[in-house]
Every structure is written in C-alpha cells, then in structure tokens.
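Excluded from the complex is one protein chain; the other protein chains are retained at their positions.
For reference, chains read A, B and C in written order, and residue numbers begin at 1 within each chain.
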Amino acid sequence: MKVSYPLVLINYKTYLESLGNRGVLLAKTVERISREYGVCMAVAPQFVDITRISKEVSIPVFSQHLDPEPPGSHTGHITPESIKEAGACGTLLNHSERRLRADIIEDSIKRSRELGLLTCVCANTSIIGKALSTLNPDMVAIEPPELIGSGISVSKAKPEVIRSSVEMIKSVSPSVRVLCGAGITEGIDVSRAIELGSEGVLVASGVVKAKDPEKILKDFANSLSR
Amino acid sequence: MKVSYPLVLINYKTYLESLGNRGVLLAKTVERISREYGVCMAVAPQFVDITRISKEVSIPVFSQHLDPEPPGSHTGHITPESIKEAGACGTLLNHSERRLRADIIEDSIKRSRELGLLTCVCANTSIIGKALSTLNPDMVAIEPPELIGSGISVSKAKPEVIRSSVEMIKSVSPSVRVLCGAGITEGIDVSRAIELGSEGVLVASGVVKAKDPEKILKDFANSLSR
Amino acid sequence: MKVSYPLVLINYKTYLESLGNRGVLLAKTVERISREYGVCMAVAPQFVDITRISKEVSIPVFSQHLDPEPPGSHTGHITPESIKEAGACGTLLNHSERRLRADIIEDSIKRSRELGLLTCVCANTSIIGKALSTLNPDMVAIEPPELIGSGISVSKAKPEVIRSSVEMIKSVSPSVRVLCGAGITEGIDVSRAIELGSEGVLVASGVVKAKDPEKILKDFANSLSR
Partner (left out) sequence: MKVSYPLVLINYKTYLESLGNRGVLLAKTVERISREYGVCMAVAPQFVDITRISKEVSIPVFSQHLDPEPPGSHTGHITPESIKEAGACGTLLNHSERRLRADIIEDSIKRSRELGLLTCVCANTSIIGKALSTLNPDMVAIEPPELIGSGISVSKAKPEVIRSSVEMIKSVSPSVRVLCGAGITEGIDVSRAIELGSEGVLVASGVVKAKDPEKILKDFANSLSR
C-alpha cells in the first residue's frame, strides 16, 4: 500500500477498543472513508493484529515499534522482517510512550529502509525532531507529550511548535515529511495542522476512543479534501 | 489449548526459517507429530504470527515475551490482552536474549495469571531460577546461556545444573514446573533432561534450523513416549 | 566500618540538603549520635561524596547503587571496586527509584560479596523480597513505594507487610537481615518496625529533609536503645 500526503495515521496504541476484531472493523471504516474522500489514512494496530488487518483491509498498515535486531537468535524482539512479512508498509519509532536510544533509532531506520519499510520517528520537541530528522527517516511526527490524550490539540494550543518544527526540520532535512500530533479530535485540528506546514497528523484516542469514530474520520477527511 | 507435561516448547526466536508461512507449516508438522505420539508440543512464534498459528493449528501457542503495561495509552507494547486475544495460551518471560527487571517479571506473571495465560520464566542459573520460581510462574526454564545454540546439550554438558535447579526450585516452589534448555538437538538430550528431573524442554535452533525438523521432532517425541 | 543490627541506614538520595559539605556535616551528626547511643547508623551519600565521608567520618558508608561491570573498558559505570576503594562498606541495590534486571541483581550481589561489600537489596513487595533474598544478599529492605516520602510510616500503615516479609524471607533465607522503610519520620516508627521483626530501617527524607535532623536521629536512637 502506498502512502501519500497529507496523511492521517491512526495509532491504535494498546486500547482494547482497537484490539482484535474491533481493530479490524475500525480499519474497514478507515478504508471506506479514505476511499470515499480520497484522503490517505493509515493505521498502526497492535503487533498481533498486523497480519490480519494487512490482509483484510486495503490501507497502509504501520507497526507501532520495531527492534533493529536481525533475524536469528533473538527472542521477544520485533524484527523489521516480521513486520514486513506481516504486510506492514512502515513503522512508528520512538513514540513518547516508547522512547529509544539514539543509536537504536539510527539502526532501526537503516534496517527499515533496507527492507522498504517507511519510518515515522516521533519527537517531543522541535529540537529533538530536527536532530532525528538528520537520521533520514521518511517522517518525523512532533507530539508535545503533555497534550497527548488531552483533547486539547497541538494545532490550537501550540501552533508555534508545529511551525518551528517544520522550519527547523526542513532546514536540515528538506525531504523528511513533518507530521504532528497530540490532542487532535476534530477536523479543524487537522486542517490547521496542515495550514501550519505539517503534512499529516498522528491521532490515537481522538479516533479510537471516540463514541462515533466514523463521524470523526469523516470530519478529518472533509477538512483535508476541501 | 491445554498444556501437559512433559512439554516440548519450540521457541521460533526471530529466525527467518520460522517466520510467516514457514512458521505455520512448521507448526502443522509439530501438531501432527504431537498427536501421533501423544506428546505435548507447543510453539512460540514471532508476535505477528501468533494470531494465524493459533487459528490454523491446534497446539498450544506461546508468546516470546510480553509487557505488563495495561490496555490504554501505551504505544509499542505487547500487552497480555493482545496475546490472549490472538489465541496464545501463555508466554515466555526473561529469556536470556530478553532479560527483564525483577519487578517487571513479577508484574508480568501477575498480569498473565489474571488473564489465564501460562508463564514460563527463563533463568540463566539455578539460583536465579529458584529466586524467580517464588514469583509463582507456571514454569521456570533453566538455560545456561553459553550452551544456547551451541549444539552441546545442557543435559549432556551440565546435568548437575538440571538436577540442582529441580531440587532448588522444588524446595521453595513445589508446584512450579521445571524445564530446561540450551543445545538440545536430539531425542537423547530430551530423555536425559527428563531423567534428571525436568518436566520439559525449551528448544529453538535444534528444531527450527534443522535440515529435517520433522525427523528431529519425531526423535524428541519417541524419546518421551517410550 | 562494621555494621551491626538493628541498623539505621540513611539514604541521602540526590537531595541538595545532603550533597557535598552539608552531607559531610550530616554524617558527622550521625556519627556523634550513633556513638552516644550505641546504635549502628550508616549513610548512603551520592557517589561523588563517598570518598570524603568515608575518610572524615567513622560510620559505615553505603553506595546507593553499583553496576556489575568489571574494571576495564567500561565508561560511566559504578564498579564495586571504585566504591570499595572510596571507602564504602556496602551498597543499596534495586531501590524503587533504580530498579534492576534480575540477573544484574544476582551479578551485583556476587561481585560485591567477592570484594567484601555488603548488599542491601530493596523490594517493593514481600513476594519480590522473598525472591531476591534467595540471591544471598546481606539484607533485604522492604519499601512499599506508595509510602516513600509520604510521612506515613510503613510500620504504622502496613505492619502486616513487615511481618509477612520477615516471615517469608526468613523461611527461605534465614541468614538474610530484613530491613524496612518508607515514610519513617519518628522514633516510634522505628521501634515498631523492630517489634514487627525487622532488623533495621531505611530512611531518607525523614532525616535529610527534617528541620532538625539531629533531633530526629536522637529520637530514632532512643527508640532503639531503650
């Protein structure tokens, strides 16, 4: 599955609402709305669900994390090979809930690239986003951690963080796509994020824990297809 | 799927030979031989393959690891809930290639137990095996790390480690099952391990990377059904 | 410096109140009261202060942590050799603010023992205390983390935790000394802890951040020398 921008990337986290069958159903809703509105939408389910969702749904599927360990005598690691084999087209890395060592981020990006997997590296701050952008990921997602799950969107509460992140990252790594996230719950949050220079959003509870995820997704899609 | 003892638990690690379709095929071979010989055999595939193998094959499936984080706002973690939903009946913990903090082992066992997942905690030495057995896992697997993948079996090279582990663990935790592993490649390694007091074996490359895994598995099964 | 029981072990943590000269002065107060009352009192200062306090004050000095790495090509590690050379007689391990992997606790205890350093392994719960006691440390200190720094003492709020810890630990490791800690701020907390079967207390803010540490220390000493 090809990824295009602007991108709405839905992180399932470890929510029960998006585990197993419910996660497959949500992915099918995402697929339908994505097609209907012509907006690229992707999901990042839990590891055990990647295979099924990749098979049953035609949208880009991301892993939430991977380890750079090579195939072989390693137990309990999430190899890029396994994610790829399962049908994922890419992975999140260094989410604020799963921070990584700098050298491991570098290795993980390199390993992913070799296998043709996209990487979306998360960063708490503009400055760390700039730093990590130089490691040649495909995307950097800026998420002020204090806004994650807050319902107060980064595009409303900290527009300057998006603007400065875009500027700082593009100044050193012009080809890296800049996403943003945290607190995004409605279309206006998404369209503002795009106006501020980002090329997509990372959302989680705003969709997964919404009473009516379909409605929210339509609102997002609408704000992007205008 | 019920687990019974003696148990042959096959750790797929991150080998390419046991990833995706090849892992499903291997699991089907395990299933056939397990039935034919009436010997309980289980597999621990990579995370992305748990769902498929659990569905397509009727043998106990273990995860190679899990994290104690609860469902919710956690990204890139392997929740017990996801493993359970995927059809696993248990998990390895603290493998020598994935060592854990003592308190995290305790939490992971507790969380697994609450969900009805079996835990097989790995230990490098008798003394750490004894210590971890007091945390109430279902099994402790003793594996001298220097023999892992060596082709020299623990039951030949270090019989006293098996014997003393069984003794030390049973003295404080009589209901915990003691497995052993490392370097096991033929039936005689398995039967000796049982004679020395262990109630099962943990194998990996000995099966997964064997030229003819079926032959090895039959040899194992034979040595246990005699 | 010899350690005797009951022991009052004062963890300086990273408080500014006990750093540098202020830490040396506090250690001198501890020394004076310890002598006056004939009660064994020890301190665990920050790493940079171990050498000075060991030299200038005649009480047992503990490290707050150490790493099992051997002398050699390791950067930024706290070797047992360095702690010993600096004059410490022992170390805390696995404090709830510095949790360790099970195998690293085992290695750290072994390394410390070889050098004649005492080990006091901390544990959040009775069950983990029991588990870690089997690794042959000199002491296990039980500290319910929710009471640390709370001012509500473990001996008042959770007497059953002390009692059951002592019982559980002594049942498998009779020679291990059981300490307890968390929220201890006055003499009555200490004497109760001893009545409940523990052989010492681990205190931090209750002394270090007290308006009048000398008064508190005297109250502790009094409650033990009665």
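As a working rule, a residue touches a chain if its C-beta (ideal position, glycine included) is under 8 Å from a C-beta of that chain, and two chains touch if they have at least 3 such contacts.
Note that the structure is a prediction, hence the values are computed from the model and not measured.
In terms of the touch definition stated at the top, the absent chain reaches A, C within the entire complex. Taking the complete complex into account, A:Leu100 is the one of A:Ile33, A:Val57, A:Leu100 or A:Met139 that touches the chain left out. Although one chain is not drawn, the whole complex shows that of A:Leu118, A:Ala131, A:Val161 or A:Ala221 it is A:Ala131 that touches it. The residue from C:Ile50, C:Ala123 or C:Ile142 that touches the chain not shown here is C:Ile50.
Touch with the hidden chain on the side of subunit C covers residues 11, 13-16, 19-20, 46-52, 64-65, 69-79, 81-83, 85-86, 92, 95-98, 148-149, 204-205. Mapped onto subunit A, the footprint of the missing chain covers residues 94, 99-106, 124-125, 127-128, 130-132, 134-136, 172.
Heads up, the rule we're going with is that only the chains that are shown with their structure count from here on.
Ranking all chains by how far their C-alpha centres lie from the centre of subunit B, first place goes to C.
Of all chains shown, B has the CA centroid lying nearest to the centroid of every protein CA atom. Each chain gets one centre point, the mean of its Cα atoms, and the points for subunit A and subunit C are 45 Å apart. Centre-to-centre separation between subunit B and subunit C, using Cα means, comes to 38 Å.
Counting partner chains per residue, subunit C shows two or more touched chains at no residue at all.
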